[in-house]
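First comes the structure, then the notes that go with it.
One chain of protein is taken out of this complex; the other chains stay put.
Labels run A and B following the written order; every chain starts at residue 1.
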């Protein structure tokens, strides 16, 4: 499987062309669009999407992650093997969340001699490289090993951590989804045992009291609630 | 074929992850996205999408329909065989339009012992169940038959009917599409024979006179018209 995560926009021609390139070079490999609606150039959002999808993409797969404000510049291009999957991406922090908790097995700097557009390496470099790997190329064929890979890749790692201070827990909004859920990095274990209600403050908004529930159906439609999200973090719903 | 209808949003990671789960469990079954842009939690809109797509999804296919405000709660999960297709969905009225005119052949209540997220059963229950059915599992392996299925499923059936009263026909807006077409449930046979023009009233808007035509090209660009939609109902175009 070749799984795709980009900020191109799901309806964009750029997605279609990248998939055509892959389909030609690796005709028997299924292509799965994970998401293309990362906010443009939002590397942290791309990193968060990647880590959430990661466990559902089977071992042996190739993941192409392109959120790349530095496209065409001297930043490196990476092929990293993490927990049995190979991720092909620019070296800009897209791996930050995934490196946090999954074993890095190898990382190579992609060398790409062919002429490529300076503005669309997703099509001209990352897609063909992913197809080659999916068809059996070893990472060593693609370039040289990245020295000290864990530290090299982690230098971009600005993933913040939530902080628990008594009954006060401060986390970070990682995404607001299509349903209006506010996804944070606060995990259930951070709340005091037996918590039934949370006083929720988001940025400068006034605090709102919200019950901690198991399902959306436990509160009325449109009522604020806090629950454990399907990827393990807490969600506050609805966003407004 | 496994066909998907959800309210996740076409660009959402939730769609991508659900498809990855299906691709792993049923690798040789094509996945077709019917639509993921049902308005969040709008069961009636999901039901209307399902019935319009139904005839174009071949017999033997599995349809996963997830518009599920009650996710994680005690509402049932259903696998229903209707007119040769198997639909996997929450028991909340998503089948209402489809049951109206297609034969219900069997319905089972899905029993799912595995731990599942209380907020994303599309990924954790409906997708794996659909994959199992597409790979040959019988519905009887999934759970117990739903007693009195026609009545049980139809209890949610709030599909309204249009009313003809002389030359006055009152129907319901079912969708406004990407072109601005207003799709209603009024069918051609309800209009008096020989109708050439309609006085159209939508909600509280002032009435507007619109010709009844065969194609959009029969009126000027942007002019209001009424025509038979490609799924059999009347459309009013454009929406404004």
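Rule of thumb we're sticking to: a residue touches a chain if its C-beta (ideal position, glycine included) is under 8 Å from a C-beta of that chain, and two chains touch if they have at least 3 such contacts.
Since we're looking at a predicted model, the values are computed, not measured.
The chain that is not drawn here is touched, among residues A:16, A:60 or A:84, by A:16. Screening B:19, B:36, B:77 or B:132 for touch with the missing chain picks out B:36. Contact with the omitted chain, checked across A:120, A:216 or A:231, is made by A:120. Checked against the full complex, the candidates B:49, B:96 or B:153 give a single residue touching the omitted chain, namely B:49. Residues of subunit B that touch the chain left out of view are 1, 3, 9-11, 30, 32-37, 49, 52-53, 56-58, 177-180, 214-218, 221, 227-230, 235. Although one chain is not drawn, its touching partners on subunit A can still be listed: residues 8-17, 19-21, 23-24, 27, 40-41, 69-73, 75, 117-120, 123-124.
By our rule, only the chains that are shown with their structure count from here on.
Separating the CA-averaged centres of subunit A and subunit B is a span of 31 Å.
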